[in-house]
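Note that one protein chain is taken out, while the other chains of the complex remain in position.
Labels run A, B and C following the written order; every chain starts at residue 1.
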Amino acid sequence: MSQVKKIIKRMKVKNELMRQIMGELLGTFVLLLFGCAAAAQVKTSRETKGQFLSVNMAFSVGVMSAMYLSRAVSGAHLNPAVSLSFCVLGDLAWIKLLPYSLAQILGAYLASGLVYLIYHDAIMEFSGGVLTVFGPNETASIFATYPTDVVSMQTNFLDQVVGTAMLMLCILPLNDKRNAPAPEALLPPIVATVVLGISMSMSANCGAAINPARDLGPRLFTFTAGWGIEVFTCYDYFFWIPLVAPMVGGVLGSMIYLVFIQWHLPEPEDESESEEFNEQTKVTEHNNEKDEFFHKMSSL
Amino acid sequence: MSQVKKIIKRMKVKNELMRQIMGELLGTFVLLLFGCAAAAQVKTSRETKGQFLSVNMAFSVGVMSAMYLSRAVSGAHLNPAVSLSFCVLGDLAWIKLLPYSLAQILGAYLASGLVYLIYHDAIMEFSGGVLTVFGPNETASIFATYPTDVVSMQTNFLDQVVGTAMLMLCILPLNDKRNAPAPEALLPPIVATVVLGISMSMSANCGAAINPARDLGPRLFTFTAGWGIEVFTCYDYFFWIPLVAPMVGGVLGSMIYLVFIQWHLPEPEDESESEEFNEQTKVTEHNNEKDEFFHKMSSL
Amino acid sequence: MSQVKKIIKRMKVKNELMRQIMGELLGTFVLLLFGCAAAAQVKTSRETKGQFLSVNMAFSVGVMSAMYLSRAVSGAHLNPAVSLSFCVLGDLAWIKLLPYSLAQILGAYLASGLVYLIYHDAIMEFSGGVLTVFGPNETASIFATYPTDVVSMQTNFLDQVVGTAMLMLCILPLNDKRNAPAPEALLPPIVATVVLGISMSMSANCGAAINPARDLGPRLFTFTAGWGIEVFTCYDYFFWIPLVAPMVGGVLGSMIYLVFIQWHLPEPEDESESEEFNEQTKVTEHNNEKDEFFHKMSSL
Partner (left out) sequence: MSQVKKIIKRMKVKNELMRQIMGELLGTFVLLLFGCAAAAQVKTSRETKGQFLSVNMAFSVGVMSAMYLSRAVSGAHLNPAVSLSFCVLGDLAWIKLLPYSLAQILGAYLASGLVYLIYHDAIMEFSGGVLTVFGPNETASIFATYPTDVVSMQTNFLDQVVGTAMLMLCILPLNDKRNAPAPEALLPPIVATVVLGISMSMSANCGAAINPARDLGPRLFTFTAGWGIEVFTCYDYFFWIPLVAPMVGGVLGSMIYLVFIQWHLPEPEDESESEEFNEQTKVTEHNNEKDEFFHKMSSL
């Protein structure tokens, strides 16, 4: 056993950023595996084994599971828009934004590939073997998000800004000790519920990506797997909207939270009190100090 | 950073009532954004992207999110009927009832406007460009509540009284320390579940507003946005029922709780014991003392 | 205020049993109001405003709400089969079984009456004004449970025994300190989830009453309100099954829990240790000592 321990110690990744990248990659992988697999299940079963709500719920379970998995390692952002918001809030070093985002996109890409493997036979049966973006047998929407015909570009952009702003506005108070926060050990299911709410109310226009990695990773996969360049060119190059708009929305939502709520909450009076509070936290809630989730926000 | 801190301190709203108004406004905004956007999604997708239950669930997520957002600031009433009940219970100064209510109505109005912007294209497509209150392509019910044809005025009034009474009767015990309360940090999802229950069981007659702000704000918006005066005159001036009946119901439900349950619970014996208890609370649950939610009710 | 306090003190019900009766009555009232109103909503809207699952969920929310409401007062049995089981387990004095049961039945009766008032217009519209037990426009099943045609008497009896046995088998561990219990303050939603599970899996045969009060109260109401004696005579006098079988099942399930699990769990070693444990509980969880829920079972 002590032998095993030594081997494990040697395999331990010393570089913090590398560990965080692994956490974000695996977390986003889990998120997308649940979500896209549910989309494949509902689509290829022609809604006999689930319905629109199932996909929303599966993404929600994915958020919960991914957060428990990688929260202690990397903060479980799982979303470049969240990472950017935390950069702005001072919770993530700017230099980590790109590695985090790339890890998230890669995780989403790999999950899409695995979903494709699992549902390959069903997708072939459903689509008649033709992988397309349009028509009743399209299967591209299993992976990336696509808009509906009737909605304009500006509306879709606004939709994604508002959806992601709601995400940040609703999850920032959950872990803000100056507010009335949720129990830290139950943040994952509560954040997941917020995501469920957004996907039940703001996915009609263009699929509620609210996450550039969740959208770009699967889109890249479908591009490489045979759906062709149409996944990028269709709907007048729609693909850039779920990349850009969530970044704007995430920062906007965070700012709204700060300006309307956070700045007016009572401040922790002094350092010593704050430390004392942390001690209490450790004693009573086994508060995981490794968890970076927002912990610097309240010291802004 | 210390520079930033100074600026923020200067921007801090000194007036408590103003902070509370901001909290209620933003909270009700979030509640209605989730709820009405879900209604728009279900309606304009002709139930392909959600169903009746989705709207109930989205309002429920909205309650949860709004409570976490503004609970520490304003108590997160989000509803004039709740604010009135807390006035009667001695938990809110009567002078704050009107400002709270106006903030809630304004938040609901603004959320309706944003939902209209996001779903503008879909609403136009669905309705053929004609914004009406009646017929298969009506879209007014995305925003405010409307009764069904077969139900009488008295029944609708009773329906709203009972629904709101149930709301107060079921949420008052959740934070009553003399009863067996829910964990304070989990009040938002539990209150949200009660609201979900009410909307699954008491929304068939006239939509389960149980909240004058949730109804009047969106109705005013539709009035100003092109649905016309019919939103007020239709169904024999139905609009006053979700304004008046919830106020009656909220107080009635609170009274039932006091008379049947609260008065008979063991009293906190003396001041010192009570203080001691609070201290324990602070130590073990990081109990947010800023949260005014019912805290005076048990001292009635 | 001190004047008000005096008046309240005078109104306080001194008799413990009377307070418990009030608690059970109001709790069962809330449970049935949620459940039967949801059944009325789904039935009279012809499943456009909810579906089978909504009724299950509404009963579940009803369980949660009723438990938070009356747990500290009466233990929130809400069900004669539960009360009987607790008598057998030594948690309720046998002399209280009848008063508890009658209070539960009365609560269910009154809730049915209120549901009838709220949904009177919709029921009349749906049924064409004829209140019947049979046919496509029957409305009796909004209130009491009825079997399907193809199922035999013995099967229905077994069904109700098994359903109620599952109820007791699954909720007893939740508050058993010798087992790995759920958080005491979250028992209501977890018990509610168990009830949801039972109604999703064991309601096809005869409606998953698993509760004599939930069935007899509404049945009596429909008898007095115009559905006639058929509510008792129909399906070969089916009505006695949800009265008797749950009593058998509840005790059976409790026994299975004791024999297979509870007796083999490590015992609290001595009185002092037990007291110490209670003290810890009080300090860390604001454990409501008034709550009698099972507290004697582990001392059996």
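In this text, a residue touches a chain if its C-beta (ideal position, glycine included) is under 8 Å from a C-beta of that chain, and two chains touch if they have at least 3 such contacts.
Model, not experiment: these values are computed from the prediction.
*Asks:* Which of the displayed chains are touched by the chain that has been omitted?
*Replies:* Output: missing chain touches A, C.
*Asks:* Among A:44, A:101 or A:179, which residue is in contact with the omitted chain in the full complex?
*Replies:* A:44
*Asks:* For the chain left out of this view, which of C:21, C:162, C:209 or C:251 touches it?
*Replies:* The missing chain is touched by C:162.
*Asks:* Check each of C:48, C:201 or C:233 against the chain that is not shown and name the one that touches it.
*Replies:* C:201
*Asks:* Among C:97, C:117 or C:186, choose the residue that contacts the chain missing from this document, as touch is defined above.
*Replies:* Reading the full complex, the residue touching the unseen chain is C:186.
*Asks:* For subunit A, enumerate the residues touching the unshown chain of the complex.
*Replies:* Where subunit A meets the chain not shown: residues 4-5, 8, 11-13, 19, 22-23, 26, 30, 33-35, 37-38, 40-41, 44-45, 48-51, 53-54, 57-58, 61-62, 64-65, 68-73, 114, 117-122, 124-125, 183-186, 188-189, 283-286, 288, 290-291.
*Asks:* Quickly run down the residues of subunit C that touch the omitted chain.
*Replies:* So the residues of subunit C touching the missing chain come out as 52-53, 148, 150-152, 155, 158-159, 162, 166, 169-170, 173-174, 177-183, 186, 190, 193-194, 196-198, 200-205, 256-257, 259-261, 263-266, 277, 280-281, 284-285, 300.
We adopt the following convention: only the chains that are shown with their structure count from here on.
*Asks:* Treat each pair of touching chains as one step and give the shortest count from subunit A to subunit C.
*Replies:* 2
*Asks:* Rounded to the nearest 5 degrees, what is the angle of the rotation relating the C-alpha atoms of subunit A to those of subunit B?
*Replies:* Fitting subunit A to subunit B on C-alpha atoms yields 90 degrees.
*Asks:* If you average the C-alpha positions per chain, which one ends up nearest the average over all of them?
*Replies:* Per-chain C-alpha centroids ranked by distance to the global centroid put B first.
*Asks:* State, to the nearest whole Å, the distance from the C-alpha centre of subunit A to the C-alpha centre of subunit C.
*Replies:* Inter-chain centre distance comes to 40 Å.
*Asks:* Measuring from the mean C-alpha position of subunit B to the mean C-alpha position of subunit C, what distance in angstrom results?
*Replies:* 28
*Asks:* For subunit A, which residues are shared contacts with two or more other chains?
*Replies:* Those would be 284.
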